[in-house]
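All protein chains but one are shown in place.
Labels run A and B following the written order; every chain starts at residue 1.
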Amino acid sequence: MNKNRKTLVTLIAATTLIVTTLSGCSGGKSVGNIAGEANGGTANSGSNSEQVTITHYTIDSEDRTFIEKLIPEFEKEHPNIKVKVEKAPYEQFDSKLQTLIAGGKSPDVTSHYGYGGFAEYYNKDMLFDMTDLIKEEGFKSSDYNIPDDLMKIYTVKDRTYGIPVNMYVTLMLYNKDMFDAAQLSYPPSDYEDKNWTFAAMVEEAKKMTVVSDNIAKTQYGVDFTWAERDMRPLYFGAEPYSEDTWTNGGVPSETHFDSPEVIAAYQKLFDLIFKDKVSPNSEWSKSVAGQNGDPFVAGKIGMSIGGSWNLAGANDFPFKIGVAAVPWGGNDQVRSTLYVDPLLILKDSKHPKEAFEWIKYLLTTDVQEKSIELSGGNPPVNTEAAEVYYKHFEGIDPADVKKVYEGAIKYGYESYNHLITNYSQINDMFINEMQPVETGHKTLEEVMPVIQKKVTEIIKR
Amino acid sequence: MSVNLRESRRQTFYMYMFISPWIIGFLAFALYPILSSLYFSFTDYDIIHPPRFIGLANYTEMFHNDLFWKSVTVTLRYTFISVPVQLLLALGFALLLHQTIPLRGFFRTAMYFPSMVSGVAMSLLWYWIFNPQIGLFNYILSWFGIQGPAWLMNPDTALYALIIMTFWTAGSGMILFLAGLQSVPASLIEAANLDGAGRFRIFLNITLPIISPVLLFQLIMGLIDSFQVFTQAFVMTQGGPNYSTWFYVYNLYTSAFKEYRAGYSSALAWVLLVVVMLFTAIIMKLSKRYVHYEGGGHK
């Protein structure tokens, strides 16, 4: 503090000096001397008390910054640790994180809230290996009610790099008003209901779709935005990435985006738009939904398959909604994408032990329960706290939410965006290359070989 | 002889006195970042690990990179359309509002208004205006029986939508021209009027030469800024659809912060600097013949 004031004073003095010299019209001083001084005068600020400050870096939005409210309690319990929350808007999350690291101001705790996911951080060697700390501290995931399957997501080659804290899943939201108007019965919330298939969903959707010249009247039966674009074939049982991807830290040795199975899977999805005509094209969706929205929110979609975050705004929707299982699409194991967010310790953290203490605190059942309300409905991984989450939504039966969540976990697979290296580039490429198919200007047969080639290039980087 | 020498020393001395605040600021705040980025451009630098020197590899790579070339074409097209049109609009508005006309203050404020609004709010408004279904733009086109395109969602039109948006910020340029027009002596215009010169001749022979330094400024700054166009692509289109708004600096930004390739990204920055510098030098050279400087201590 003192030092930086000194620098400032020097700089201002330099300017003043020049101004006075000029007004006096007298001889000049050497400019170089002053500049030299201005450049010097930097030092580190060393504090040597025993207290340790850790930084938690997160998104500057109310569903993330609520952790600030948990700090006083934590600091009371851990008088030697102070927690500081550093934040950035979503769009600047990655660039600020990288700049902080490059500037030697690396945060201690964070999560993959930006464009890139866990695998990106892992492969860039940004993460602290928690395995030894976990052993040392005798951390058991069962004490925190974290299912073992979820713990495994962020374990690579038996080393643990992240501990799950929140979990969104894929689910179906449906517009009860539209179902009522078409005199249809509501879709089931039970994943074991064998009649609830993709084809059955399309049939229901047809009965709700109205395509009219009057834009206020147009509505579609279903909007199937299951996972990110590259993951969608998995829903129909086609696997675009080779098996080793899931064990080696997200570097596929092979990809199969031009294989007949993958193309056929995508075809089924585009048939919803172009053949069955029960789904909107991207242009319509965007114009109805605006910048970041979802046309479901505008009440123009009967069934929307998407992330469970869509539930968060439910209380403001001007129509009644329900939750249902994602129908069966041909893959016996996978029907839902999981979006499990871990807490990570960054490699450059100077206090990993204290950081881990804070992470553990955030995971306790008590804090996880409190966080649901404070965050406005973040779903916890803690299965006990999850019971509170299921009751969070007005007008939706908690039993349905629970069934849908538990089914999603049983038939769930972690989202590729967390698991594959260089994912933000893959995703950008997909969005741009797929666009002509989404508007009907190109066929999958034309586009997929290009995508295959580009994915290969990106993964090699 | 010695008088000339003394005069030139005097000029040099005072010049440095006056510009020294900037030189100090440059040395203190700009020099290190600039040299760092130059150094990074010759390295393989992923931000996490220390940079590793790789010579010219970053520079040679870009010439084989499709997205680099795409970004160059997109940016050039954007620049060559938006800069001249914006200049003309700004000059037009300024001339209209330089006259004594009722409600002049209101008109000036209104024209400048879109330049005052911050980025996020403005981009949301543009989303509505360009909305193919309910947007105002296509509604107005429909008066003339034109079925408007999907604008931001169509690869053929997205870039033009972004260009059209820039016309709304012509107010900034207008202010500059208005400021420039204040130095046109009213007496000169009156004298010309008395001589029976037409409006167009007065504009061409009196007004234009006097505001030419401002015109030059706007041309050069317009060029520098539009070569660096980024925010609209970042906030509104994310470079899409189908790379149609993949601007040069957007490409540079993604290289650094999505691809973790700060070295390559720095190389892109330096290529841009050299190119813009060339354009600026050409304009400066050409302008010597046309731009009219009253003073400047040319003795």
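To be clear about the criterion, a residue touches a chain if its C-beta (ideal position, glycine included) is under 8 Å from a C-beta of that chain, and two chains touch if they have at least 3 such contacts.
Note that contacts and distances are computed from a predicted model.
Its UniProt record calls the unshown chain "ABC transporter permease subunit", which is the correct pick from "ABC transporter permease subunit", "Acetoin dehydrogenase", "Biotin-dependent carboxyltransferase family protein" or "Carboxymuconolactone decarboxylase". Although one chain is not drawn, the whole complex shows that of A:Gly313, A:Pro398 or A:Pro436 it is A:Gly313 that touches it.
Residue B:Leu178 is the one among B:Leu152, B:Leu178 or B:Ile202 that touches the chain missing from this view.
Taking the whole complex into account, subunit B touches the unshown chain at residues 8, 11-26, 28-30, 32-34, 36-37, 40, 47, 93, 96-97, 99-102, 104-122, 124-125, 128-129, 133-134, 136, 168, 171-172, 175-176, 178-180, 182-187, 190, 199, 210, 213-214, 216-217, 220-221, 224, 227-228, 230, 249, 252-253, 256-257, 262, 265-266, 268-270, 272-273, 276-277, 280, 292-299.
Although one chain is not shown, part of subunit A still touches it, namely residues 1, 3-4, 7-8, 11-12, 15, 19, 22-25, 42-43, 45, 59-65, 68, 84, 86-92, 95-96, 98-100, 102-105, 168, 215-216, 288, 290, 292-293, 295, 297-300, 307, 309, 312-313, 316-318, 376, 378.
Convention: only the chains that are shown with their structure count from here on.
Of all residues in subunit B, those touching subunit A in their complex are 13-14, 16-18, 20-21, 23-24, 27-28, 46-49, 123-124, 127-128, 131-135, 150, 153-155, 234-236, 238-243, 246, 253-254, 256-262. Contact residues of subunit A toward subunit B in the complex are 11, 14-15, 18, 21-22, 28, 31, 34-35, 38-39, 91, 94-95, 98, 101-102, 115-116, 124-126, 215, 282-284, 286-288, 290-291, 422, 424-425, 428, 431-433, 435-436, 439, 461.
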